[in-house]
Structure formats: C-alpha cells, structure tokens
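Note that this complex is displayed minus one protein chain, with the remaining chains in position.
Naming follows writing order (A, B and C), and every chain is counted from residue 1.
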Amino acid sequence: MRLIYFAHARRATGCSLEELPLTAPLTPAALWDLLIERHPALASLRTVSRLARGDDFLPADALLSPTDEIAIIPPVSGG
Amino acid sequence: MRLIYFAHARRATGCSLEELPLTAPLTPAALWDLLIERHPALASLRTVSRLARGDDFLPADALLSPTDEIAIIPPVSGG
Amino acid sequence: MHIEILINNVVITPSPRLSDPGVGALAEFTGSVRREENGQPIAALVYEAYQPMAETVMRRLLTELAAKHPCLAVRVQHRIGIVPVGEAAIHIAVQARHRAEAFALLAAFMDRLKQDVPIWKTDTLPA
Partner (left out) sequence: MHIEILINNVVITPSPRLSDPGVGALAEFTGSVRREENGQPIAALVYEAYQPMAETVMRRLLTELAAKHPCLAVRVQHRIGIVPVGEAAIHIAVQARHRAEAFALLAAFMDRLKQDVPIWKTDTLPA
C-alpha cells in the first residue's frame, strides 16, 4: 500500500510518501493501528484526520486493499 | 414650499420641481391632500411614498414650513 | 470604517484589489443589467438618484451597520443614467479582517439599499 502524508501528518511522520508491504485487505482502524505503531506522533491526528482513496474520503467501514494508494488528510485549513 | 418629484411621482405630476404658495405650516397628511388635489395621478403613490426634507425622511408627525424644500420619494429601486 | 461612495454616470470597471495587510476578507457584489425586465427584452435601464440625499443615506446606513458588523472599509459605486445590458449598475466592495463581517455587512446593506436609498430605475429602453 502506498501512503501519502499531508501537512501535519507529513510533519508527524517526516515523510510524504511511504510504501507499506501488506498481504491482506484491512479496515481504516487497522491501518491507523499500523501507522501509529510505525509513527507514534500520528496518534494525536487519528481522531481528527480522514483517509482518502483517489478523490474520495473513506467511510469507517471501507475495506482497503494492499494495492491502494491512501492519503492521510489532517484537518484542512484552506481559504 | 418647493416640491421635488422623482421617478413615478415626476411621471404622475409631469414636473420635477414645483413652487407651492403656502402661508402656514402643515402636516405631511395635509400636504398630500393638497398635492393630490393638484395632481390626481399622485393618489396611487400616497401610501407607498415618503416625504424627505434635506437628507431625512419625514415622520408622519413632522411639521412642514412654507419655506421647506420637500422631496416626494416613491418606492426606491436602486441596485 | 473608511467609506467611499460614488454615484455618477461613469462605467464601472474592476478595481485593483487592495493590499492593506490588516484586511483578510474582501466581499464584493456587482449588480448588472440583465437582457430582460419583467419578461421583456431590453437594451438598457435608466437610473436616477436624488443627490446628495442618496449618498447621505448610504453613509448613514453603512455607519449603522458597521456598529454590528465591524469592517475596515466600504466602497459603493452606483451608476446612474443609461446603463446598457451586460454593464454594471452597482458595485460594492467591503473589506474586513474576516469574512463573516464582510458578508454580513454587504448583505444587510444591499437589503437596506433597496428599501431606503433614493435611487430609482425609471425607464427601460426596449431591445
């Protein structure tokens, strides 16, 4: 799975892009568990951030495939 | 008293400015009575129009002096 | 609040956006003459103002509204005389620190303008 980190999420992880080797589909909650294990600084962003695939925000019951490209979207502040 | 007619009021009277010889102060209601007597076409504008003196709309209990300049302000439609 | 009011027969064109570093929000409204009025095709509208009362009333309204919606500057241009279809009859620009006040003052002013400011559409010129 390819992960894309923006804004505060990039600052928390220190990277923009990351490849995560996965073998099975997983839920957003399971992905967050994995990500926070790798990057503890992401913990504070979990409840306020959303995940997106392509141009869509993902609902909590989405199923993420190992080949997905998933963006971590911290609270937005445009305008 | 000098009267200034705008928009529909000018169309109703056929004039922009008119001098009305008066000898005593009068109320807005009394002025309207006089004006409608001279220009019957003003009758339909009476309830929807306002009178102004200087830069101020006049309340119903104002007292108008023979030397005043009074504008007849039909419903506005700017913007 | 800085207030600038222009009521004249000059064509309204885009003005440069100001760069006062205290301004975070600029809300603008441009009202143009549409190609039809009451369902009939037209070529132009004719506007008339009672000067200087129109300007005084606008200034009074803006000062009153600014007490509730504090803004930094307002500029109102109202064109009078013949205004052809597609051209602007009015342009209002409100500058404020933040957008909420700017939008609130602009919307409230437009409502009051259409009730209390002695300016009229007096004629339509047919297409």
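Here is the rule we use: a contact is a pair of C-beta atoms (placed from the backbone, for glycine too) under 8 Å apart; a residue touches a chain by one contact, two chains touch by 3 or more.
These figures come from a predicted structure and were not determined experimentally.
> One chain isn't displayed here. Which of the visible ones does it touch?
Within the full complex, the chain left out of view touches A, C.
> Just to verify: which one of C:Ile5, C:Ala25, C:Ile82 or C:Leu125 makes contact with the chain not shown?
Only one of C:Ile5, C:Ala25, C:Ile82 or C:Leu125 touches the chain omitted from view, namely C:Ala25.
> Suppose we count only contacts with the excluded chain; which residues of chain C make the list?
Where chain C meets the chain not shown: residues 12-17, 19-35, 85-88, 97, 99, 102-103, 106-107, 110.
> For chain A, which positions touch the chain that isn't shown here?
4, 6-8, 52, 54-55, 57, 71, 73-74, 76-79
Basically, only the chains that are shown with their structure count from here on.
> Can you work out the whole-Å distance between the CA centroids of chain A and chain B?
Using C-alpha averages as centres, the distance is 71 Å.
> Please report how many Å separate the Cα centroid of chain B from that of chain C, as a whole number.
Computed from C-alpha means, the inter-chain centre distance equals 27 Å.
> Can you work out the whole-Å distance between the CA centroids of chain A and chain C?
Once rounded, the distance between the two centres reads 48 Å.
> Taking each residue of chain A in turn, which ones touch at least two of the other chains?
none
> What parts of chain C, by residue number, touch at least two of the other chains?
none
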